[in-house]
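To keep things clear, I will list the structure first and then write my remarks on it.
One protein chain omitted, others in place.
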Amino acid sequence: MLPGFLWTCFFLALPCLVLVLVSFCQRGAYGGVDFLFTGENYQRLLGFTLFGWTSDYLMILVRSLWTAFITTICCVLMAYPVAFFIASRPGRTKYLWLTLLIAPFWTNLVIRTYAWYLVLAPEMPPAQIAALFGLIEPGEALYPSTFAVYLGMVSTFLPFMALPLYASAEALNWSLVQAAQDLYSDRWRVFKTAILPQTLPGLTIGIILTFIPCMGMFVVPDMLGGAKYMLLGNLIQQQFGVSRDWPFGAAISFSLMVLTLAALFILRKRRVGNL
Amino acid sequence: MKKPGPVLVIVSLAILLFLYLPLAAVAYFSVNASRYGLVWSHFTFDWYVKMIHDEAILSAALNTFVLAVVSTAVSTVLGTALAIGMENFPWSKRLRAFLDSILQLPVVTPDIILAAALVVVFGLLRALMMKIFPHSPTSIFDPGLLTMIIGHITFQIAFVALVVRSRILAIGQNVEAAARDLYASNRYILRKITLPLLMPGIVAGAMLAFTLSLDDFMISFFTSGPKSVTLPLLIYASVHRGVTPEIHALSTVILVLTVVLVFAFERLMRLQEHRRKQ
Partner (left out) sequence: MNKMSEFVKGFACGGKMAKIIVFAALLLTGAGLLAGPELRLYIWSEYIDPQIVKDFEKQYHCKVIVDLYESNEEMVAKLIAGGISQYDIVVPSGYAVKSMIKQNLLLKFDKSKVPNLKNIDPKFDRLPSDPTGEYSIPYQWGTVGLMYRKDKVKDFQPSWQMILDGKEHGNFLLMDSTREMMGSILMAMGKNPNTTNKDDIIAAAKLLLQAKKNKDFKGFEGGVGGKNQILAGTAVIAVTYNGDAARGIADNPNAAFVNPKEGGLIWVDCMGITAKAPNPELAHQFINFILDAKVGAQLSNFNRYPTPNQAALPMINPKDLQNPAIYPDAQTKAKLQFLDDLGKDNRIYDEAWTMIKSR
């Protein structure tokens, strides 16, 4: 097991440490890394830029958290029906439905995202219907827009949420649900007391698999949000690309990692089961 | 389980349809003869023919495949060894938990972080190599297929190790303990007992790693060089410059292949389970 361990150390743990190191370095005059230590990258993240205090980067952070939050909620709302529907199918077709659910998840993210370009184009029904209702100008596409970004995000992460939820739904003890139905006439209470606790493990895993990657996503906001929708992932990609500011990019990445671990820690504390 | 109400059925079907909507759109336009714009012209397989003859697409396909095969092979071996080693070695609890968390990092953290870290590390390694070999024109750590392979292996090991480990835990120690009682050597145990028992897990891990590599965009994007463009990168670049219908055809092929693979995999798993039960 030694080679595996060594590899993991060398190419996984070490790079992360190096990332932290570089995040405290200065950017060279033309974009290299100067090993002069400074905390200015983190200062900049908090808003203390060359131009005085701006809330830009904190805004991006908030926007990323918010997008992840909304996406997760949408996914939860959409995943529950699907999970229960599949769980209710008779034995043979169950696998068929499950595979139908998984298949888009295995397809390429880039393909799925640019496919939304086609669906949301001006000549296609969705954009034309929206124009009819006066939501957009006729002849315009439904992208780039916040709506398009959410569409892309939800369709990307829905299977991540639905699968673990399905696993929980599958193992559901229906006698408990029936007991709750006898006790309460309110459907919501039935759900809250009988279904939700039992599906909590699956739900938690689903939330982890959705919320966290969502914060680092850059393909979907880049392609569907145009220039107006910058998230943490886009910011990081920009620093390693056109802006040539590796130390700043490293600082953002490390902050994202800290946030991720914090989120994981919180979720772990409220969990049942084994990750 | 009781039958679901009609509302649930309709809602679920609608949601599933929503998932397939973009994929259907791609397939629809891959057989549309109009080159610009999205108005239906007439049915044609021209774009598929063009796609097969397009050199850039072919070389990207080759790169994608080579990358996936090599990285899957290495990461399966390393990941399996890692999983076996982790379970067998009498690590202290603390160390094991620590190792656990490191392994889980690639699975739960956004992969852009790993990609960024790799860019930085490769940059530093390049600078280091330059100091050691000042006259060499190229460096082994130049962005290209090798750096991509290294990047892929890194996150694949974690997934493979996790899958194999869950299988190890499922099997339990009994068979191995029994074999040891009968004075079997470690090598023998490994070869004839552990590995065969673990095989479904190893295969599952390998298939997971393979698919992850095929699909990967983030790590490839940050570590690729001019000659090592993969299919996802090619599609991304062409979206920024204006998508051609050949790309629709390419995407449809990839989609269909993926769906077929997933169905085949599902079949395979079920067949294996049937056999095991008998």
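Chains: A and B, in written order; residue numbering restarts at 1 for each.
Following the convention adopted for this analysis, contacts are C-beta pairs under 8 Å (C-beta built on N, C-alpha and C of every residue); 3 or more make two chains touch, one makes a residue touch a chain.
In this text the structure is predicted, and so the values were computed from the model without any measurement.
Only one residue in the set B:F141, B:Y236 or B:F265 touches the chain that does not appear here, and it is B:F141.
Of the candidate positions B:P22, B:G123, B:G151 or B:P245, contact with the unshown chain belongs to B:G123.
Of B:V9, B:I52 or B:V77, it is B:V77 that touches the chain left out of the display. The set of chain A residues touching the chain not shown comprises 1-3, 27, 29-32, 44, 49-51, 54, 56-57, 59-60, 122, 139, 141, 144, 226-228, 230, 235, 238-245.
Residue-level contact of chain B with the missing chain is found at 36-37, 66, 70, 73-74, 77-78, 81, 84-85, 88-89, 119, 122-123, 126, 137-139, 141-146, 149, 185-187, 190, 225-227, 237, 240-242.
The criterion applied here is as follows: only the chains that are shown with their structure count from here on.
Of all residues in chain B, only 1-4, 8-9, 11-13, 15-16, 18-23, 25-26, 28-29, 37-39, 78-79, 81-86, 89, 99, 102-106, 108-114, 116-121, 123-124, 150-151, 153-155, 157-158, 161, 211, 214-215, 217-218, 221-222, 231-232, 235-236, 239, 243, 251, 254-255, 258-259, 261-263, 266, 270 touch chain A in the complex they form. Partner chain B is touched in their complex by these residues of chain A: 1-5, 7-8, 11-16, 18-19, 22, 33, 78, 81-82, 84-88, 95, 98-104, 106-112, 114-119, 121, 123-124, 155, 158-159, 172, 174, 208-209, 212-213, 215-219, 223, 233, 236-237, 240, 246, 249-250, 253-254, 256-257, 260-261, 264, 275.
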